[in-house]
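With one protein chain held back, the other chains of the complex are shown just where they sit.
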Amino acid sequence: MLSVLEALVFSTLDYAPALVFAALGAVLSERSGVVNVGVEGMMRAGAFAAAVASLAVPTPLGVVCGMAAGAALAAVHGYLCIRWRSDQVVSGMALNLVALAGGTFLLEALWSPTGTPPIEQLHRWVLPGLDQVPLLRALSGHSSLTYLAAVLPFLFHFALFRTPVGLRVRAVGEKPAAAATLGLSVPALRYGCVVGSGLLAGLGGAALSTSTLDRFEHHMPAGLGFMAVAAMVFGRWTPLGAFGAAAFFALGNALRIGLASSAPGLVEVIPQGFLLTLPYALTLLVLAAQGKKGAAPAALGTPYQPEAR
Amino acid sequence: MQALDDASLEIRDGERLAVVGENGAGKTSLMNVLYGLYQPDRGEVRIGGEAVRLKSPKEALARGIGMVHQHFMLVPSLTVAENVVLGKEPARHGLFDLRAANEHVLATCRRFGFALDPEAPVESLSVGSQQKVEIVKALHRGARTLILDEPTAVLTPQEADELFAVARQLTAAGHTVIFISHKLKEVLAIATRIAVMRRGAVVADVAPGATSVKELAELMVRASPTPLSPSRVEREPPPGAQLPFSPSGAGGEPPPATRPPFSPSGVEGPSTSLRHARGERSSGSDQVEPRTPVLEVTDLTARGSRGRPALQGVSLTVAAGEIVGLAGVDGNGQRELAEVLTGLRPYDAGTFSLGGTVLCNPSPAALRQLGLAHVPEDRLKRAVVGPMSVEENVTLGRQHLPPFARGARIDFAGRRERAARLIADYDVRPPDPTARMVELSGGNQQKVVVARELDATPRLLVAVQPTRGLDVQAVAQVHARLRAERNRGCAVLVVSLDLDELLAVCDRLYVFFEGRVAGEIARARFDERFIGRLMLGARAETDTRD
Partner (left out) sequence: MTDVTLRARLVRPFQTALPSVLSVALALAVCFLAIVASQGSLWVAARAYAEMAWGGFGDLPKLFAGADASALTRPWGETASKTALLTLTGLSVAVAFSVGLFNIGAQGQMMVGALSAAVLGGKLALPWPLHVAVCLAGAALAGAAYAEIAAALKLERGVHEVISTIMLNWIAVSLVENWLVVGPLRAQASGDNSISGTDEILASAQLPRLLGETSRLHAGILVAAALAVAVWYWLARTRYGFESRAVGLGPEAARAAGIPVAARVYQAMALSGALAGVAGAVLVMGTEHKFPATLGAPYGFDGIAISLIGQNHPLGVLASAALFGALRAGGTRMQLLGVHKSFPELIQGLALLFVAARLVWETLLSRFRREPAASATVEVPRA
């Protein structure tokens, strides 16, 4: 039993960083008032670029390339939404489609239809001492991204609620006109947040291809980006809430894999398809239970027009 | 459009300057130039003799000029302190120093005698307190000169008194305060100097001791396009006649004597011109008696947007052939009542009936079927669908009836014909039924809305702030239309925050205070000061500070 639990925790921690980073990215963008459903595409760009770069350079540098790729896609999103006041959901979906098809195209043009050649995975850190303790053992042996994903949400939360920049971001997402009359640049703040969101989503994608796995696979991130957006809503647009929701989804995923492998008898009784629906159905239930209490930033999705105050 | 025409204004250190003028006279435009929001085509701003170009509010702030907008620029979900320091946050080790921000707010409050809780979210504050947050915010940014745009428009009279006390303290401390206003009584009471604007230019510069409300009013309106006086409209149209939407004063006739836009503070009571208008009015409308009630409201109770009680047992009636006004300071339940009556807000208790039919939380569609027409307050949100064409908007509310539909199908020919006729009748510009609504000016949008609602020959018309944001001519046209409907036999209910407007068009008034009817006044007994006291409810009786 203990070993099952241990495997469960280990698997969750291995899988969670991608979701956590992407969910934080979604929070960052949407807190500034820009809807980002393009997280999926940004993750894909990040996963692809990180894996491809890691074929040539050390993997940590590859991760940085992945972040840059996510940020580049986000910059396009920002340009369309901020400069040209495009519909933010449409722009995000368009980027998803471009990333989906573009990734497939490049993958096939450069390697095979299924994935890149394997790369050297990020180093997995064995925590001395801890790796001998039963159960706590599961906390050891992860890549640095896992540990970063455990710390970053708290830093982000602190930055959003306890620093001047965080205050400005929140103000811009709630009432941009008010921020503008105080001499703050609404576009600059929003660009910053959207590009930052791309960096985080790219990092999430890179976590998939350099830490969870050791290559880019053709279906990556297979809907994780959308899960991240759901985690953000679930977590009511706060970094810690999104972190909790993302961890919950990761646990749900680990549970599914874990149950299928450790208790095959269970799968006979409860079909695997049912287990698969669990995280999604739970999300819907929780969102329905939360009801209409508005937690979204007030100016979310509304392009800012200086003259239309 | 030219908003300013060679306007010159000098502002002196430490004074309380009032800039007065009619709507559209250019007051706000001039101040926006001063605050860096607009750039002048010609001319310059000099501060301390030095010519400066203020390209943004940031530069104006850097020069010590702060502005409190009529619509507050506060972030509702943030606290008072966060709003005050936003953009210029006190920091310690790169972190936001919340304690210092709170301290700063408290210090400013102590200095000028405000009572503000720095940690309260702004959305929980009253309008008067929010305004104080705005002032503290400007002071925090080092404003020496404060521009207050229509500061008392949304305040109760006591809140206004508090504001004036603050203004005196500010100037005593060496600050300069500029009021933009059209409330002449207030201006005379608070300002140390008054600049009068008309048609984009500053036309007079007077000391409050050397002038009167009457003189100021004359300075403001002289030779400006005049609204139709109530008396003229009264005489002209026979009941039920088609009234052209253009002012009937056109065509070389000398402009009719206008009512002063502001009734004098006069200790002596209503002005002569107003009394004159009223005299004629009551004789005209008395002929419609005896009146049959169209709308009857009994003990209506409803909650507002945040679940707080907004209406607490309201009873009133509106009869055929009269215009009834709902007066009151903003937020005393008038808006919620209009929403209940138009089916947009559910109510908890009480009843209301329309044309004898007793209703129970009716839908807007059911009400329209009973003869309700509705000119909503928020035009682009509630009255029109902006991206749709004028002719499509003309059908809204009757889109399922002839001449706009035949069965399930849209009757394109009928729609086009009716839209073209209304466009011609009401002089909508551009006269293109396929133009999209958002391409029209606010005044023309309102013409379309009024045209559409009145085209249904309603039994009851509910008009909420029907002239908000319109220019003088458009205001006169809307008022003329309301009177024409009244004369036709329609029951008209007007909700307005502008007491002057209600005094001009209504036959009867209900004054609202804290969700209750504080008083009912017939036109013959209209007395602005009495109504003003009712608008303050009981609080006015107990307040003896000034």
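Each chain gets a letter, A and B, in the order it is written, and its residues are counted from 1.
The working rule: a residue touches a chain if its C-beta (ideal position, glycine included) is under 8 Å from a C-beta of that chain, and two chains touch if they have at least 3 such contacts.
Computed from a predicted structure; not experimentally measured.
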Neighbours of the unshown chain, displayed set only, are A, B
One chain isn't shown here. Among B:P76, B:G386 or B:G469, which residue touches it? B:G386
Per the definition of touch given earlier, which of A:P58, A:P117 or A:P271 contacts the omitted chain? A:P271
Write down which of A:A94, A:L127 or A:L148 is the residue touching the left-out chain. A:A94
Per the touch rule stated above, subunit B touches the missing chain via residues 342-344, 363-368, 374, 376, 378, 381-388, 392, 395-397, 399-400, 404-405, 408-410, 416, 420, 432-434, 438-439
Residues on subunit A that touch the omitted chain in the whole complex? 37, 76, 80, 84-87, 89-91, 93-102, 104-105, 108-109, 113, 223, 226, 229-230, 233, 271-274, 276-277, 280-281, 283-284, 287-289, 291-292, 301, 303, 305
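In this text, only the chains that are shown with their structure count from here on.
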Between subunit A and subunit B, what's the gap in Å when you average each chain's C-alpha atoms? 47
In the complex, the residues of subunit A that touch subunit B are 162-164, 166-168, 170-171, 174-175, 177-184, 298, 309
Which of the residues in subunit B end up touching subunit A in this complex? 56-58, 61, 67, 69, 71, 73-78, 82-83, 85-89, 91, 94-96, 98, 137, 141
